[in-house]
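Excluded from the complex is one protein chain; the other protein chains are retained at their positions.
Presenting chain A:
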């Protein structure tokens, strides 16, 4: 049975029992379990818990970036600059460390650049009423250009703090996690709490539901909108640091197209592209789905890695159709 048929049946038979709001997330969860199940049934080594840990280790930075993207998409916007900001953060860190700056200062600077760019883009989007697509596209070129300006080739990181953060193994029984995974988990938890329990988070949903209403209800629409792009910038910066832990280098052409992976993860995690509905937890499931697909293809060994893209493309189609079937659609606004 195809995913869309499944969705339709779920929709028909359980409409009154399953909360509609959480349904897309449940579908993502089911998808993840099915994929994991396939892995376990096909490959003996797949059931090793370290496989799951590795999915987190290999995709932590993507997850952090996708969390920021979730905020933006929940307001009905989009942020195309995230991949470039990730690369830029890694580049700046590598370059400053090479020049001998203390790691703490480097960390601070690297973590400030992303949110600053996000703040500026948010301001342009809000005050000049320009499509987020265009503004963040400009931000994407800008940040990517800066990377190459810093250096046209990869800069290795040899700093002690960085290498120890990268190589530290946190043992859990026979398995291990990295520092990056811990940071990722903290980011996810803080983000989930922010969306569910703070006024800022609830305003994000309100704006995604109906920006005009949000304004008329007296909500700080402008401030919230600028905040989500700043948050996305911060998440990209953290993602960039995590990536530099992971690769121990800064490279101008790293994380190209990562914005698209992040958007894909958010959508597969059940967040509406038009805004107003979705969860950080869903985004986490979305990233895990992407990670498990990659792992499956690695385990297979014969498949080209582009199969990852093909499967993600197929899933995206399925999820967009699913959103449609569940009847989550924006009402059109009046002309007045």
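By our rule, contacts are C-beta pairs under 8 Å (C-beta built on N, C-alpha and C of every residue); 3 or more make two chains touch, one makes a residue touch a chain; residues count from 1.
Rule of thumb we're sticking to: contacts and distances are computed from a predicted model.
Within the choices "Sugar ABC transporter ATP-binding protein", "HPr-rel-A system PqqD family protein", "K(+)/H(+) antiporter subunit G" or "Nitrate transport protein NrtA", the name that UniProt assigns to the complex's undisplayed chain is "Sugar ABC transporter ATP-binding protein". In the complete complex, the hidden chain is touched by one of A:26, A:57, A:120 or A:219, namely A:219.
Across the entire complex, the residue among A:68, A:83, A:139 or A:276 in touch with the chain not shown is A:276. Contact with the undisplayed chain is limited, among A:127, A:141 or A:197, to A:197. Chain A meets the missing chain through residues 20-21, 193, 196-199, 202-203, 205-206, 208-210, 212-219, 276-277, 331-336.
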